[in-house]
Structure formats: structure tokens, C-alpha cells
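Before anything else, here's the structure in question.
For this depiction, one protein chain was excluded, whereas all remaining protein chains were kept in their positions.
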Amino acid sequence: MKLSNIITLTTDFGESDYYVGTMKAVILNISPRVKLVDISHHVPPGDINHTAFILKSAVPFFPEGSIHIAVVDPGVGTKRRPILVQAKNHLLVGPDNGIFSDFIDPNSRIYHLDKKKYFLENISQTFHARDIFAPVAAHLLAGKNPSQLGKRISDPVMLDRPQPVLEKGMIKGQVIHIDRFGNLVTNIPGNIIPKNPVVKIAGYRITGLASSYMGHKKAKPIAIIGSANLLEVSIPQGSAAKRLKARTGQKVIITKI
Amino acid sequence: MKLSNIITLTTDFGESDYYVGTMKAVILNISPRVKLVDISHHVPPGDINHTAFILKSAVPFFPEGSIHIAVVDPGVGTKRRPILVQAKNHLLVGPDNGIFSDFIDPNSRIYHLDKKKYFLENISQTFHARDIFAPVAAHLLAGKNPSQLGKRISDPVMLDRPQPVLEKGMIKGQVIHIDRFGNLVTNIPGNIIPKNPVVKIAGYRITGLASSYMGHKKAKPIAIIGSANLLEVSIPQGSAAKRLKARTGQKVIITKI
Partner (left out) sequence: MKLSNIITLTTDFGESDYYVGTMKAVILNISPRVKLVDISHHVPPGDINHTAFILKSAVPFFPEGSIHIAVVDPGVGTKRRPILVQAKNHLLVGPDNGIFSDFIDPNSRIYHLDKKKYFLENISQTFHARDIFAPVAAHLLAGKNPSQLGKRISDPVMLDRPQPVLEKGMIKGQVIHIDRFGNLVTNIPGNIIPKNPVVKIAGYRITGLASSYMGHKKAKPIAIIGSANLLEVSIPQGSAAKRLKARTGQKVIITKI
């Protein structure tokens, strides 16, 4: 795989501490010509599903041969393995806790990162992003092969995600992601939604699909196919999450008119 | 115009989602040598005036020939036009909703971005930042001319912003921007303020201008000429917005002592 020179970062570290800056420092020390791109440092603390969703949505748009470090890692300091996933022309580095589930299939290769000579010299108990993941990704960019960084494994932790169900002419799904605007992103892909759907959620009944956020009554929720090609429920100029008091896991049912 | 290799980004997308990272991914795919600079991704959602103020304050400091993508776009998915503004040695790309008002004058050129071959292949209804603005800006940087990306127009949407009024020896203005510290930035430029002004705002009466935030009583508001050369009302080590319960639009009156 030809590398793109890009390393992206996705964490739940926020930006008020030294954590993200120090990861970048470690990478720049090993691989000075890297192009660093932040995807997000504001994943809700410890939220593995949110991380997986962000990676699935962003990674495929990056140039092939990019390296993606993702560290949402409540198990840091335990026996959970540091891994590298090589899949679909991308390289992903982070903890083995399911965040890379969408990139793992029979064609992907997974490595347990166990070569300590590519870590920092002193490994802390709580900050493997700095001590393990950043230096390993930088060595990868600097020319090391995945097989030099660890040994192949075949039993990664996989997330068990809810799939939408088709039953008696209904589609039963759920909210899997809530974005900054309070849009409720469901697990129902656009292509299985009937032409004139009725969407039922949290006591609301929405008829038809909108084609934009404008031109609707402000207080009423709308249904729209969003940018990840999934059904979203939104409140124009407001937050559907707040109005509908919805969280991830909220049930959604689609029927025809 | 000689380009600087810089593309800046200004949005209301926040940083907890995949939105900003994906815009950067699209740009890097088309124009790998770009230098990406974030101006802000924390514009209050849909706040067009805030966006215009940020662009006016930041853009002129960038090297000439920089490209600036700004996407605060409540009308995404409607017929509002995607545009490119070429003005004052800068190129601005985003929706035609007034955010570029300060860069539009008889010398600027405005293009309606309607050449779909420079968009991503699949255009979503809700994420034109990724599907239209990012790829068009990247093609611009990669060497396309504005005239290849769309046709000239002369009727852009312009913001109607309140100007300060001089009346009976008084200057009547208003708060147009509130910053992260709670400083109240008004529309009154420093050069029209008399030497010993009295500033009246929200029931407070401030005498004279301060030259720094220090050395004042903590609870009392001060008036100071800020970094955008506009009158600001501040609370040293506190938030004037909170203390004065002020929002944008708050009236301010200046008289002489």
C-alpha cells in the first residue's frame, strides 16, 4: 500500500489538556513530514459506538494509504490489545475494543502491536495514545511494515450493532448517532425507505420525506435522508434530540402512508 | 491571482462529528499539497452575522491568494446558490446567504458554482460542504479558474447590517458580536469616539476609555477599543454578556462628558 503522508486523529481527549498536542509532538519527532488531520477530539468520553460511526463516515473520503489513529480507550492499562487494522486501503491504529468494526472483514489484516521497540521508552498506565499508538503510527509512516510492528491475529473485538428489521410491511430501526445540531441519525439506509413513508418516533408521526431543513414549521420534526445515506429526524433550526428527548437506542418505525 | 496554497475553513459544524474531518479528506484527495487552516468550527449554529464578522476580521490577515471556505448554511438543500467571491486578493467559497457581504463591492467578482463535474459524484441533501464547497475549493487550488467553475452573477444576497448613527451629539450603536470571554463588541469604530466618552449600555454608565483589562474594579464594566478597532464593553476577569444580560442587538449610546 502506498502511503499518503496523512495521519488522522480521533479521540475523546477534548482540547483543554496537553493530550492531543503531545500525541502530535511524538508523531512529529519520528516522522517530521507527516500531514496531521484532526477528525474529532470531542467524542463523548468512552463512547465506542460514536467513535465507530465517525470513523466509518470519515475514513473512506481520505486519500488511500492514510493512517488513522483512534483512541477512545476506557480499557487503557488493562490487557486489551493495541492493534493495527489494514483494510480497504487504509491503516487504523488503536485499542482492540470494537471501534474499528466497520473496517474488519475477511479481506482485512489485523496485527497485535507487541513490538516494544516502536513504543516510547516509558509506558504510562493511562496514556497509550502518546506512548504506543502515536509512535507506532509514526513508524508506519516512516516506512515500517505492519508485520514488523506486531503479529497477525484473527479474533478482534467486534461491536454488535442493531440492524433494522423488516416485519409485516414495517421497518423497525433505531437512533444510532446524535450530531452537534441534535439531528437523530438512525440505522435505516435511504434505499430501503418506501416512497411516501410515515415515520413514527417518540410519540411523533412524520409524513413524507423532506429535501432540506428550510420551509418547515419550526417546532415540527421532519424526516430526511442525511449525508451518511441514513434516515435522520431533525427539527429545523432546533435540536430534535432535545425536543423529542431522544437518545441513541430510541426506536423508530417506518410504514407506508 | 497567485494562490498561497492555503485553504481556510469556517463552519458551525462543531468538532464532535465527522463533518469537518470529511471536508478536509475531500480537499486532500484533490489537492494533496494544500495547507489547511481552521478559522472556527464553533460559529453558533446558523448564525450568519457571526460568520460574516469572523471572516471580515480574519481573512485580511491571511496571505494574498488564500481560499476561504465558509459553510454556515441553514438553506442547504434549497435553491440557495453555491457561490465563489473573488475580492481583495482573496477567494471565498460558500452559500449565497450574506456571509460574504463584507467582501462584495463593485470590484469583486461573484460566480454561481454550477459546474457539477467539480462536485463529488453523489450530492447529499444536507452536506454540501463535503459534496460541493470542499471539492470546488480544492479544484480552484489545483489550478482551475473561477470562470471554469461557474458563471458570473451580480445579485448576491447581502446582509443589511445596522450602522452607528450620529444624532444630536450622540453616537447610537449596538452590540454586533459577543466573543468567548463575554466581551460585547459594538458597531462603533474607534476613530469616531470622542476623547472622554460616556458609554451607556443596559442601565450602566461608563466614563472614559480603558487601555487594558487590568487595574479596574472587578464587577464594573469598562469600555475599550478592541482588536477589530471597534468599541467593546468588558468586565475585567468576567463576562460582560452575563453581567449585563446583553445579546447582539443591545443598544449602546455614547455622549461626551
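Per-chain residue numbering starts at 1, and chain names A and B are given in the order in which the chains are listed.
Criterion: contacts are C-beta pairs under 8 Å (C-beta built on N, C-alpha and C of every residue); 3 or more make two chains touch, one makes a residue touch a chain.
Since this is a predicted model, take the numbers as computed values, not measurements.
Annotation: of A:His68, A:Arg130, A:His177 or A:Arg243, A:Arg130 touches the absent chain (contact as defined above).
Although one chain is not shown, part of chain A still touches it, namely residues 13-22, 24-26, 28-29, 32, 36, 45-46, 74-78, 124-127, 130-131. Residues of chain B that touch the chain left out of view are 4-6, 8, 10, 15, 35, 37-44, 53-54, 57-59, 61-63, 179-181, 211-215, 224-227, 229, 232, 237.
FYI, only the chains that are shown with their structure count from here on.
Averaging C-alpha coordinates per chain places the centre of chain A 30 Å away from that of chain B.
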